[in-house]
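Removed: one protein chain of the complex. Kept in place: all other protein chains.
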Amino acid sequence: MLELRLVQGSLLKKVMEAIKDLVNDANFDCSATGFSLQAMDSSHVALVALLLRSEGFEHYRCDRNMSMGMNLGNMSKMLKCAGNDDIITIKADDGSDTVTFMFESPTQDKIADFEMKLMDIDSEHLGIPEAEYHAIVRMPSAEFARICKDLSSIGDTVVISVTKEGVKFSTRGDIGTANVVCRQNTTVDKPEESTIIEMNEPVSLTFALRYMNSFTKATPLSNTVTISLSSELPVVVEYKIAEMGYIRFYLAPKIEEDEDETKA
Amino acid sequence: MLELRLVQGSLLKKVMEAIKDLVNDANFDCSATGFSLQAMDSSHVALVALLLRSEGFEHYRCDRNMSMGMNLGNMSKMLKCAGNDDIITIKADDGSDTVTFMFESPTQDKIADFEMKLMDIDSEHLGIPEAEYHAIVRMPSAEFARICKDLSSIGDTVVISVTKEGVKFSTRGDIGTANVVCRQNTTVDKPEESTIIEMNEPVSLTFALRYMNSFTKATPLSNTVTISLSSELPVVVEYKIAEMGYIRFYLAPKIEEDEDETKA
Partner (left out) sequence: MLELRLVQGSLLKKVMEAIKDLVNDANFDCSATGFSLQAMDSSHVALVALLLRSEGFEHYRCDRNMSMGMNLGNMSKMLKCAGNDDIITIKADDGSDTVTFMFESPTQDKIADFEMKLMDIDSEHLGIPEAEYHAIVRMPSAEFARICKDLSSIGDTVVISVTKEGVKFSTRGDIGTANVVCRQNTTVDKPEESTIIEMNEPVSLTFALRYMNSFTKATPLSNTVTISLSSELPVVVEYKIAEMGYIRFYLAPKIEEDEDETKA
């Protein structure tokens, strides 16, 4: 028996919007720790990891570990039917082949039950080791989203270069080139507007903008985004989910001629 | 000679938006009583009845009964050219084959005349007898619209079931099932937010969501919608037009296997 009651149901709606275009089908795993997901995108290039900790739910009952295969497009259709202020409860009986999403309006005058069929999905859970990164950039998530979108109108890939002074996003396309530099600024009034750089050594890596733009669909979940870069590892683009957990996107850098921009 | 001056011209704009997708061509009937329309939708499944009472117009001159055939798409194009605060006057000479819509801006600095050709349309006026209904539900129009839209993402038909406790909207589709229950609540602060159920006997009927969604285009006309249900009669979905009349949609229930949901 599974029963997870989330007062701020809009969080779950935002999580679905963040990942449904990247991942078609995925197993959601429930355990005493929380409600989590790990899935490759449909072209097997990027990895998504989601965690909503059990403590973040008003009520969290999970009698035994369960893995529930869901089609994210269908799940998203159902969650779109929840109001932004609704309380959402996820329910499943042991051994059942369905999951139920219950939406309660704040006044309790409207109660909706959406029952969805579960799927059998083969998946292997990858262990993601803790790693040391050459550079970690924390910046406003809306600004990161804007930069990725802007650069996409010029080129297909972005070179992210970090120095102590700031982080540079560069691209190149048929119509010209673009460079956007965000300076480290830690002294702004609002901490969520600051750009903070922790750097062990300078790093410059190239990524497909298509994926970066896809990751920025998580922007409504958090005011800030954390980008962890290392030349031997996939980049981690992380959006914290307040008091509950995170959504993390992993993407391997491209090895290509643009790499010589590293020395720029 | 016909001259109908409507100070709140936006009402006429909203009426057109409510019916133009359902009905292509229709006769508007003018009499001492008011400006009215009765028309089947283009697939001859649903019926629309509109009444704007003469008392609701600032000036209402209708020397003799007239029936004016109009293409609603063209009429809508013209009314879209009226500002939301404009006064709209509908004018037609006796025996003329055109109708003129005059739009006056509130300051009278801008005056527009749109003249449209009338059409000959065969139509029979159906007498709609007053009827007793098993159940009448009054609820916020925006909530009804939201429910119809939400359920359309899951299935094609909606089962509307009324009991003393509330009204249930259900659907079923390839990806699962959905049930939305609105409880009777008469004690809310704002009467337009209340859901009120008058019930003689429980009723459960199935309707095509496509039409229900079409009817909800009238939502901007009224904060509340009234749904009158009886197992032998078409459902009536009514939107009152403040101090002027109403727009009513009639739709026959579907007889089908889902009917056994009646006992649910």
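For this structure, a couple of remarks:
A and B label the chains in the order they appear, each numbered from 1.
Methods note: a residue touches a chain if its C-beta (ideal position, glycine included) is under 8 Å from a C-beta of that chain, and two chains touch if they have at least 3 such contacts.
The structure presented is a predicted model; accordingly, all values stated were derived computationally and were not measured.
Residue B:98 is the one among B:65, B:98 or B:200 that touches the chain not shown.
Among B:64, B:80, B:125 or B:164, only B:80 touches the chain that is left out of the view.
For the chain left out of this panel, the touching residue among A:31, A:65, A:107 or A:153 is A:153.
When the omitted chain is restored, the residue from B:10, B:38, B:54 or B:71 that touches it is B:71. With the whole complex as reference, residues 143, 150-151, 153-154, 175-183, 185, 188, 195 of chain A touch the missing chain. The missing chain lies against chain B, touching residues 71, 74, 77-78, 80-81, 98, 107-117.
In this text, only the chains that are shown with their structure count from here on.
Per-chain Cα centroids separate chain A from chain B by 44 Å.
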